[in-house]
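Every protein chain except one is present and positioned as in the full complex.
Chains: A, B, C, D and E, in written order; residue numbering restarts at 1 for each.
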C-alpha cells in the first residue's frame, strides 16, 4: 500500500526535490514513492508538453500494482482526469490540491508562476475549479524550469513576486506554481510573512487523507 | 502536541460519534482529542445558537495548552475566524473543509442538510468561499439534530435526499451538512454510489496536513 | 414605534457621530434611537471582537420593547442573522445596506477600510452577498478606530485612499468601511467627486423603508 | 421638491395602482407625484416596446421642474441610465431597486414574471447587476399586462408561481416582475409566507432615502 | 440577400471606415451594405445618445427589404434586442460579437475605450453577457469620437493603453471599444504583439456565419 507520486518531467533532480518536500509525511499513514517519468520532457512549460506526458504517465501508473493513490506532480495537472477515469484509488493533482489548500489558509491566493505563458493555462484551471473570485493574482518570475536550480536568482525573483502579489494584488496566501520550486518555501514565507503552499506537499496531504478515509468516485463508463 | 476537536454543542453523544469518525487518523501524526462544549446548546440549528457558542468556545480553546491545531466541529463553522484571530496554530472549520474536500472528489457537490432554515446559512458560507458555481444543490431532510439519532428514519431520509441531489441536481459528490450525521456515511455511499464527505473527517484530514506542513497565517492586528 | 440603532462598541462618541449622520431622517416615518452597547469593546477591529458583541447585543435588543426595527451599526454586521432569528421586525446591517446602496449609485464600488486585517472579513461578506463582480477594490487607510478621531490625518488618508480606489481600481462610488468614519462623508465626496455611502445612513434609510412597507421574513425554526 | 414617478406605459389604471402602493410613504420626506407617459404603449412586453418609451420619457422628465428625484416604473428600467446621464438628482429603476431590496430580505430571490419572453431580459439585467448567484429562479405566469386586471386568475397564477419558486427553486423572498402587479402583494405574502417585494414601493423607498441623503453621481460627459 | 450594417451615428466617415474594415469578407457569402443613420447624433458617447438612436434605427432596418441579417455598428449595441424582437433574420451587435470573438483568441480580454464614462456601460454589458471573469481591464484613452480622426495622437494613445492592458492587467487579447477606431487595428497589433479585435469585423464574421447556417431565434410575443 503506497502513495505513488509521479513527476511527469524527466528530471531526477526535480523528483528528489519533491521527495524532500514530502519528508513531513513520513509518519502519516502509507509510505510514499516518488517516480520520474522517463519519457517526459526535461521541463514542462507549454500545454503541448504537458498533454504529451499523459500517455506514458498512464502507462507508468498502470504498472504500480501496490498503489493505493496517486499524485501527479506537475502544476497543470496533466492527465488528472484521465487517470481518474482509469483507476479507482484517489488521484490528486498538485495544482488542484494547492489551490484548495490555499483556500483554507487565506481569502485571496496569489500564484508565483514560472513564465508569462503559464498564466492563461492556470486561469483556465482556476476557472474550471470555479474559484476565480478567490484569486488575487498570478504573476510569472520569468524563469523557465531549467533556471529554477539557480538558487540565489530564483529566490530573489520569487520573493519580489510574492511581495507584489501581497502588496499590489492583496494576496494573503501564496501558491508556488511549479513542482520545481519545492525547495524555496521557507525562504518565501520568511520574506513575505504569508503562508506559502508548496503544491506537492498540499497534494500528498490531500491524497493521504483521501486514502485514509476511503473515498471512492462515482463509477464512470470505461 | 494534540489536535483538539471541539464540538460546540453540549451533546456527548455527538462528540463520541465524531471520535468514532476520526478513527482512521489514528496513525496520522499527532493524537486527536475530542471535546464537548459544556456551555453549548443541546443542538445548534439557528445562526443565533451558533453565534452564542463562540465566547465559550474561545475560552475552551484557550485552555488547551498542548493544542497544535483546532477543528471546530459544527457545520456553520461558528467562531472559525475568531479563533484564527486568537491563535497561531491551524484552525479548521468542518464546513469549509468538507466543501474543499468535495471539490477534489467531484465537479458539483450536493449538501444534505438538516432543516430548511439551514440552507440560507450554508449559501452565505459557500458564497463567502466563492464556490457557488460548484454547488449542485442543498436540500434539507427536515429533521433536527435531536432526530438524527433515530437511525432508520434518518438514514432513509438522507438516502432519498442524496439521490435527489444526484439525479435532479446533478451532484457527483455529497456533503453531510451536520456533525451529528457522522455515523451514516457508509450507508449513503452504498445507496447513492457517490463519494460522501463526512465533514469532521475532512476537517481532521486537513488540519493534520496543515500541522504536519507547518503553515502559518499572516500576522493580524490584535 | 422606534427604529433602534445599536452601536456595538462602547464608544459614546461613535454613537453621537451616528446620531448626527442620521439627522436627515428626522422627517422619515418613525423616530430613531441610537444606543451604545456598554458591554462592547472600545473598538471592533477583529472578527473575534465582533463576534463577542453578539450575546450582549441580542440582550440589549430584546429589551427594546418599542422597537419596530433594528440597525446594527458596525461594519461587519455582527449578529445580523442572529437577531433576524430572534425578532420579526426588520433588522438591517450597515455593511449590507451600504453595499446595496452603493450598487444603486455606481457600477463598481470601492471600500475605504480602517486596517489591512479588515479586508479579508469584508471580502467574505461581499462573497456571501454574491456581489464580488461589482467590487472595484477595498483598501485600508491603516488607522484603527481610535485614530479616526484625529480629523486632519484621517481625512487626508481617506481622501488619498478614495482617489486610489477611483483612479487605480475604477470605483465610481465609495463606501466608508467603519461606523466611526461617519463625519467625513462630505469631505470625501468633495475631494473625489464620487458619491460616498456612509453605512449608518444607508442602513437607516433601508430600515425605515422596510418598516414603512411592512416586509416580513419567512418564519424560521426556533 | 417632489419625487416624480413615471409609469412609461399609457395606462392610467396602472399609474393609479402604483399611487396606491406608495401610500405608506406619505410621511417620508418629499411628496410623490405619479405620472402616466401618454406616448407610451398600452403595455410594455418586449425590449422594443421598452426602448421606444425612452425618448418621450426623457422629455416628460425634463419638464418636471420641481423634481428632486425620479422613479422609472417599468420592470426593465427603460431609460434608467439615459435619465441618469441627463439629470443630477437621484434616478431609480424599479427593477434594480426591487432586486436590491430583495437581497436585504432573503438569500435567494425568485421573480414572478408576466411572460416567458420577459425572462431573458430580466437575466440580462440581473447579470449586469452582478447578482446571478442570488437568483433562485424567474418564472412567468403566462399572462400579459392586459390580463393582470383579472384579479382572481392573476392572483391564483401568481400564488402558484410563488410557491413553485419557493419549493422547487429555493426562493426565500419574492419579487413581483411588473408594475401592474402592485395590488397583489398582500395576497402573495399570505399564501407563500415569504416577503414579497413590490418594485414600485422598493424604488420609492430607495429614491426617498437617496434624496434625503443627498447622494450625487460622478459627473459624466454630456 | 444582403447583410445590412447600420452605423447609428450620422458620420459617413465612420461608415466608410467600417466598410473598409469589412473588405476581407468580400468573398464570404452574401454582399454587405453599410448604412449611416441620418437621424443619429454626430457621435454616441452616452447611454442617452445610444438609446435615442433605437427608434430611427428600427425604422431604417424595417425599410431594408433584402436584408438577410443585420449588424448594429455601435459599441454599446443600442437596440440589439429590440431589433431581434422585430425581425426573424440574424441581428448581431458589434460589442457582443467582439467580446465573443476575443474569448476565442485569448484568456483575458482588455478593452480600449474612448472615454472614462464608457466604462460603466461596458461593464454592465459584460455582466449581462456573464463574462466578467474573462475581463482583464477596460481603460479609456480619453478621446471622444470626434478626436479619433486625428491619427497620430489616437494611435499613440491606443498603443499606450493597449500596452497597459497587456502589462498591468494581463490581457492577452485586445478589443477596440468603438466603431470609429476601425482603421487602427494593424498598428495596435504591431505595437502590442496581441491579437486585436475590431468589433465591426467580428460582428460581420459572426453574422455571415449565422446567415449561412440558418439559425433562427425562438419565437417571441409581439
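The criterion applied here is as follows: a contact is a pair of C-beta atoms (placed from the backbone, for glycine too) under 8 Å apart; a residue touches a chain by one contact, two chains touch by 3 or more.
This one's a predicted model, so the numbers in the text were calculated from it and none came from an experiment.
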Displayed chains contacting the withheld chain: A, B, D, E
Selected from B:133, B:147, B:160 or B:187 as touching the chain missing from the view: B:133
On chain E, residues whose C-beta touches the chain left out of the figure: 24-25, 27-29, 92, 96-97, 100-101, 103-106, 129-134, 172-173, 189, 193-195, 197-198, 201-202, 205-206, 208-210, 212-219
Missing-partner contacts on chain A, residue numbers: 45-48, 50-52, 54-55, 58, 79, 81-86, 115-117, 121, 124-125, 127-130, 132, 144, 220-222
Touching residues on chain D - with respect to the absent chain: 119-120, 123-124, 127, 132, 138
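Everything below uses one rule, namely that only the chains that are shown with their structure count from here on.
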Labels of chains that are neighbours to chain C and to chain D: B, E
Chain A-chain B separation of Cα centroids, rounded to whole Å: 26
Rounded Å distance, chain A centre to chain E centre (Cα mean): 41
Shared-contact residues (touching 2 or more other chains) in chain C: 106, 124, 127, 129-130, 132-133, 172
Inter-chain touch pairs (all): A-B, A-C, A-E, B-C, B-D, C-D, C-E, D-E
